[in-house]
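Before any comments, here is the structure.
A single protein chain has been omitted from the complex, and every remaining protein chain is retained in its original position.
Chains here go by letter, A, B and C, matching the order in which they are written, and residues are numbered from 1 within each.
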Amino acid sequence: MDNMILEIYKGGIPVIEVLDRWYNDLKLEGYGAMIPFIGIVRPDNGIEGLSFDLYLPLLSEWFKKWNALKEAKITMAHSFGDVMVGETSFLCAIWTKHRREGFKYLEEFVEDFKANAPIWKYDLKNGKRIFAGDRAKPLPEAGILG
Amino acid sequence: MDNMILEIYKGGIPVIEVLDRWYNDLKLEGYGAMIPFIGIVRPDNGIEGLSFDLYLPLLSEWFKKWNALKEAKITMAHSFGDVMVGETSFLCAIWTKHRREGFKYLEEFVEDFKANAPIWKYDLKNGKRIFAGDRAKPLPEAGILG
Amino acid sequence: MVSVEFLGPIQMEKKEFNVQSVRELKDELYKIPELEDWLESLAVAVNDKIITSLDTPLKDGDKVVLLPPVCGG
Partner (left out) sequence: MVSVEFLGPIQMEKKEFNVQSVRELKDELYKIPELEDWLESLAVAVNDKIITSLDTPLKDGDKVVLLPPVCGG
């Protein structure tokens, strides 16, 4: 498990299957805490689901620094394409020796993911795919063309 | 799912089976984030495993206030008896609409659990069951007989 | 009589005491040498509610449990 654990799925993530594999691969590695985060598509604003584009070269690049942590292991999966209400589009798990580092890394990782991962979200509504611009934020490095 | 979700297992918790059930029971309830915490027995100090006693009447009583939260749902499982290295003795999951409440409740819940749940831990070492007094803390209400 | 149960690592069978308050129970418990190292770190529950006053009254049939330091998870 020295390799990068970033998994990309077309459509909803098979959450339990992925957690099962991660758990069994890592449970004997001496980590005392495994903290997954499971992002489920909510039935907000009458949507049927969400849809995602992602740019894998920069997503992998972004993930590398999290993969290089010494005192924690992070595994992650994300969807592209359509993910319906009740399905999961984002799944990660933080592995640490003790729980408190786990809480810290979970929050830092997910917030960094939200701010920096090159992923674009669309609402699926009345059969249309509409960019969720109200929930999107420019990347921290954005604006040099402005 | 209005009932209390506190599950007690003899020995290691069947983590994936329990997560599967929780996930499928609750994924359509409008929660956007499910954050489990999985406490895995580490191979520290040459132990073969841990063992637990718990006092269910007060454990249930303690859990009631967490079960009464309005903006979050918390599900929990704990072991009694022997749990070997690599197995899981404590599993919970926090369900919230948004991730930030989830982070907050996860930390608050687990820290409250550690300080207040009436559970006693033993090391299993060389076939013996030895109270882990070095890791135990008096309950906040302790001391009136001192 | 009041029943008293010693939880977790305290290796002692359930006992009965003829006492009217937690304060009286405390005096009885101090007579038991095996409890000496435990007493100051115990919490006390009466009928499965943790109590914080030695003046808590006890009556016939009450159930007391003594809770040593905890460590779940």
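Rule of thumb we're sticking to: contacts are C-beta pairs under 8 Å (C-beta built on N, C-alpha and C of every residue); 3 or more make two chains touch, one makes a residue touch a chain.
These numbers come from a predicted model, not from an experiment.
Engineer: Using the whole complex, pick out the displayed chains that touch the missing one.
Structural biologist: Hidden chain, whole complex, touched shown chains: A.
Engineer: Among A:15, A:34, A:93 or A:119, which one touches the chain that has been omitted from the display?
Structural biologist: Of the candidates A:15, A:34, A:93 or A:119, A:119 is in touch with the missing chain.
Engineer: Please pick, from A:12, A:39 or A:102, the residue that touches the omitted chain in the full complex.
Structural biologist: Reading the full complex, the residue touching the unseen chain is A:39.
Engineer: Which residue numbers on chain A touch the omitted chain?
Structural biologist: Residues in contact with the chain left out: 39, 52-55, 57-58, 61, 78, 89-90, 110, 113-122, 131-133, 135-146.
Just so we're on the same page, only the chains that are shown with their structure count from here on.
Engineer: Just how far, in Å, is the C-alpha centre of chain C from the one of chain B?
Structural biologist: Taking the average C-alpha coordinate of chain B and of chain C, the gap between them is 25 Å.
Engineer: How many angstrom lie between the centres of chain A and chain C, each centre taken as the mean Cα position?
Structural biologist: 50
Engineer: Scan chain C for residues touching two or more other chains and write them down.
Structural biologist: 73
Engineer: Would you give the residues of chain B that are in contact with at least 2 other chains, written as numbers and ranges?
Structural biologist: 39, 110
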